[in-house]
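Reviewing the structure listed below.
A single protein chain has been omitted; all remaining protein chains appear in their positions.
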Amino acid sequence: MELDGLKEEVVSGNQGIARGGLARFTFGNVSGIARKEGLVVIKPSGVEYDALTAADMVVSDLEGNIVEGRWKPSSDLETHLVLYRAFPEIGGVVHTHSEYATAWAQAAKPIPCYGTTHADYFHGSVPVTRMLRGEEVQEAYVHNTGMVILECFRERKIDPLAVPAVLVAGHAPFCWGKSVEEAVHCALALEYIARLAAHTASLAGNCAEIPQHLLDRHHTRKHGPNATYGQAATGGCRGDEIKTK
Amino acid sequence: MELDGLKEEVVSGNQGIARGGLARFTFGNVSGIARKEGLVVIKPSGVEYDALTAADMVVSDLEGNIVEGRWKPSSDLETHLVLYRAFPEIGGVVHTHSEYATAWAQAAKPIPCYGTTHADYFHGSVPVTRMLRGEEVQEAYVHNTGMVILECFRERKIDPLAVPAVLVAGHAPFCWGKSVEEAVHCALALEYIARLAAHTASLAGNCAEIPQHLLDRHHTRKHGPNATYGQAATGGCRGDEIKTK
Amino acid sequence: MELDGLKEEVVSGNQGIARGGLARFTFGNVSGIARKEGLVVIKPSGVEYDALTAADMVVSDLEGNIVEGRWKPSSDLETHLVLYRAFPEIGGVVHTHSEYATAWAQAAKPIPCYGTTHADYFHGSVPVTRMLRGEEVQEAYVHNTGMVILECFRERKIDPLAVPAVLVAGHAPFCWGKSVEEAVHCALALEYIARLAAHTASLAGNCAEIPQHLLDRHHTRKHGPNATYGQAATGGCRGDEIKTK
Partner (left out) sequence: MELDGLKEEVVSGNQGIARGGLARFTFGNVSGIARKEGLVVIKPSGVEYDALTAADMVVSDLEGNIVEGRWKPSSDLETHLVLYRAFPEIGGVVHTHSEYATAWAQAAKPIPCYGTTHADYFHGSVPVTRMLRGEEVQEAYVHNTGMVILECFRERKIDPLAVPAVLVAGHAPFCWGKSVEEAVHCALALEYIARLAAHTASLAGNCAEIPQHLLDRHHTRKHGPNATYGQAATGGCRGDEIKTK
């Protein structure tokens, strides 16, 4: 059953962000999608990571109708759904309040591409959304959080697979990938890159981003048809390189 | 016996702040109150956290008369008592010198509400008291530490349940909650939020706080009669979400 | 035999600074003195902390003549001896390159007394020496490192028991105490205080030190004849309160 396997992946992804130190509060959450069935599996709200089992997972359709589960879903479910509907290539979404990525989101600044570590994961700076307006917050806050992410990617013509992460201003990051595992690895990479960038900005006030030719070279080294890194060439966020703690 | 259970809670709260890395010095201390009996249970002074047992706890009435215990109480007892007398809804008080919250207290700056992580716990910036005056320090230093906290909340009309923490200028934070457990969780959240805010201030010199509509939305999501977060709606400081390390 | 016990204390002190994260390089070193015999016990040079035993310790008289030991003494021995000769009340000396204390030493800035955590251990800012001159380095570098420490304390009339630590400019801290254990605890406190002060300075550019009345109140709370902190009043650096990690 595809859904059973996906539940295990989502449990293990949620525990992965906790183990990786990205989720000190239970509002970090990981979801995955079974595209054929059109069903999303997500962490229940406010339940601790250690204790999660596949049976605790909540299953929703793409419109947010709960199909299965004994708990309320993560309160961020609507944001995940907006992303799954808009980005058909993605298979997993991760939301955390990880320390340095959240600091950049709070500062309402994109994370500049200061080096090749960044370029290996994100083809350009990691963008930050605009702040949500009063009526957007009052009406349908969680759904509108997804909508400002889409607006950000559409207006700036960013390819969500080339830059698989965003900072929601005054809030925190969302990451995604072709699979749950990739999305989790992306979140781990993002936090490390956010940390490097914060130190860099502290050392050099007006630090320049790396030149375009270096950005392109590094990104295509790991992504797309001509990828040369690792033992096999794969596209997407090469999260499996971040296993090493 | 309510008091016996409370002693266990206070032992476990004191060990919780040590385990959570908030109390590298023994002057971090946790207390709880049995409202019906009007008795406060507090850590003894200068004793190590690991070794604490319920039998080591000191019991005081609300005027500071020691009712039970073989040790001297924490030297901060008088501050705890001022808080218990002034804030009748609270059941636990925590004092630490945790790293980033103490840095903000030393800088004599309130912690601005830069993001939703903060808004989930504190409905507005975490205030800082004024510095104690010479005569206040000489007369009744520990008692007066409590008095400047009250002055701070009264003058600025802050609801102590909406903002269950304060920074004492040149000193360190005090936190509280409806129970000992909530107060401990509040202290853990405060340290993480202080850390996020320090990084944010470093990235964006004059960073704005989040708009009021976002602050309100996040705070009411977790607190008060319309709380929607987690599996059950509860008011107060939702500390139980911070278990995950 | 007093000397045997002292060797055990020095082994345990050296392992304490390693365990406490203060000594990532083997040039962190701890010594102790048997005042009656006029003998100093110190760590051997370049030997790892884990493997140290009492039999590895080097014993020197106060003039630097090696009395016992199969290894060369720590290359900082001469600095320790200068301190033991000049400060007759001290029983232990600790030298580390711990992260934040060393950063202040490299910045050639004293650590300002920004809060009560600092005041509990040091009665005023932790001073920094002047930089050693060329001829002082060429002649008798290690001995002269001790001499600039003495010069610093004498010129500024600082009582070495009221401020039991110093930063050597461009180098790193030295700490001391009435016993080896106190000196080690002082080094642990110094690193935490240096860390708090660095964050404070980052949050508030021109942060003021705490007023004299608060400094005095906190220091006399833990030190001298009227100490009230802990279960027994003792003078000196109250290191035993820092056990909790």
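Residue numbering begins at 1 within each chain, and the chains themselves are lettered A, B and C in the order written.
As a working rule, a residue touches a chain if its C-beta (ideal position, glycine included) is under 8 Å from a C-beta of that chain, and two chains touch if they have at least 3 such contacts.
The shown structure was predicted, so the numbers you read here are calculated from the model rather than taken from an experiment.
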Seminar exercise, completed: Here the chain that is not shown touches A, C
Exercise. Any idea which of C:A18, C:I90 or C:I210 touches the chain not displayed?
Worked result: C:A18
For this session: Pick out which of C:A86, C:A107 or C:A208 touches the chain that's been left out of the picture.
Result: C:A107
Exercise. If the missing chain were put back, which residues of chain A would it touch?
Worked result: 114-117, 120, 189, 192, 195-197, 199-200, 202-204, 207-208, 210-211, 213-214, 217, 221, 228-231, 240-245
For this session: Since one chain isn't shown, list which residues of chain C touch it in the complete complex.
Result: 18, 23-27, 44-50, 71-72, 75, 97, 99-100, 102-109, 131-134, 137-138, 141, 170-172, 198, 201-202
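Convention: only the chains that are shown with their structure count from here on.
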Exercise. At the place where copies chain B and chain C touch, is the share of residue numbers found on both sides over half (same) or under half (different)?
Worked result: different
For this session: Would you mind pulling out the distance in Å between where the CA atoms of chain B average out and where those of chain C do?
Result: 33
For this session: Averaging only over C-alpha atoms, locate the centres of chain A and chain C and give their separation in whole Å.
Result: 47
For this session: Indicate the residues of chain A shared as contacts by at least two other chains.
Result: none
